[in-house]
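Submitted below is the structure of interest, expressed as structure tokens.
Right, chain A next:
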Amino acid sequence: MTTTTNRTIFSAENIDVFYGTSQILFDVSIAVSEGQTMALLGRNGAGKSTTLKALAGLAPPKRGKTTVLGTEMQRRKPHVIARAGLGYVPEDRQVFPEHSVEDNLLIAEKKGPNGEDYWTLARIFEMLPMLEPLKGRMAGRLSGGEQQMLTIGRTLMGNPVGLLLDEPSEGLAPVIVQQIGALLRKLRDMGVTVLLAEQNMHFCLGIASHATVIDKGEIVYRDTIEALRANEDVKARYLAL
Partner candidate 1 sequence: MDLSALGSCLISPSCVITQSTSGLIIGLLLFLVAAGVSLIFGVLKVVNFAHGAFYMLGAYFAYSAYQLSGSYLIAVLAGGIGVAIFGVLFERLLISRVYGSPVLMQILVCYAMILILDDVVKIIWGADFLSFGMPPAFQQLPILFAGGVVPVFYLFLIVITLIIAALLGLLITKTRYGKIVRAAAVNPSMVSALGINTGVVYASVFMLGGLLAGLAGGLAAPVRSLTAGMGTSIIIESFIVTVIGGMGSVAGALVGSILIGLVRSFGSIGFPLFTEGLMFVMMAVVLVLKPSGLFGKEGR
Partner candidate 2 sequence: MTSRNRHAVGRRSVLKGAGAAAATAIAGFPFISRAQNKPIKAGMVTIGSGRGAMVGSASSKGASWEIEKFNAAGGLNGRPIELIVRDSKGKPEESARIAREFVNSDGVDILFDADSSAAAFAIQEVAKETGVLTVHMNSETSSLTADPKIRSWNAFRSARQGIHDSIAGGSYAAEVSKTKGLKTWMGCSPDYAYGRDSNKLFFEYLKHFHKDAEVIGESWPKLFQPDYTEQLTKILQTKPQAVYTCLWGGDLTAFIDQSNIYNLFAQIQVFAINIADYSILTAVKNLPKGIHSGSRYLSTFPATKENADWAAEYRKKFNEHPVNWSWENASGAKFVTEAIKKTNSVDPKKLAEAMSGMTIDSPFGVGGKLTLRAEDNTLVNYATGWGETIQKDPYVPDVKAVDWKVILELEHEWKKANKYI
């Protein structure tokens, strides 16, 4: 099982995020500790993606702070945050379509913030064996599921200490979603710290230990995922499942 300590790997504290003049996040706080897989659940437009983007530096908060390994990051550019150890996997995959699978991975190659160099091309292919025979293929020619695997692998190449995953199951056929689930379980078992944004609570059930529910830009619920599963009221009000 996972080794969860109380050490916070990354966090957001009381952040407000705006797109233009409209406020998307209201006083959002979330902290993920070492080895933990946290699900961030909510409906579409609830603010899940924005929370992840704020943590990754792609949607800088107007107020509040974000941290990675205790260092404040709210004013930092995305690449600084990535180098501090926070890896981001976007929801719409965003592979580099005209680069080969191998090049997609190599571009992202870097050591972790403390010199971690666990993830190599070989280890990625070991974990994602379906990618190895495709390594010379242009990423744009991969299927949606393969692309999703590739983006996760690509982010891992940067040896992050924490991982932000934005709806990895979105838009994929059920069979592929099952494969993604298996991959995430594997990562969890390796002790990777993950914040997983999802609409689909069922998908998170076997993966995440804790759940945070966001609605209309505000955090409305925090507990273990098992507790959430049992809480029909929260599910009905905020997840409507």
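Per the selection procedure, all candidates are chains of the complex that A comes from, given by their letters.
Rule of thumb we're sticking to: contacts are C-beta pairs under 8 Å (C-beta built on N, C-alpha and C of every residue); 3 or more make two chains touch, one makes a residue touch a chain; residues count from 1.
Bear in mind that the values here come from a model prediction, so they are computed numbers and not experimental data.
Novice: Need the partner of chain A in this complex, chosen from 1 or 2. Which is it?
Specialist: Touching partner of chain A: 1.
Novice: Taking the touch rule as given, give the residues of chain A at its contact with candidate 1 in the complex, in rising order.
Specialist: 56-58, 77-80, 82-83, 88, 90, 94, 96-99, 103, 106-110, 154-155, 158
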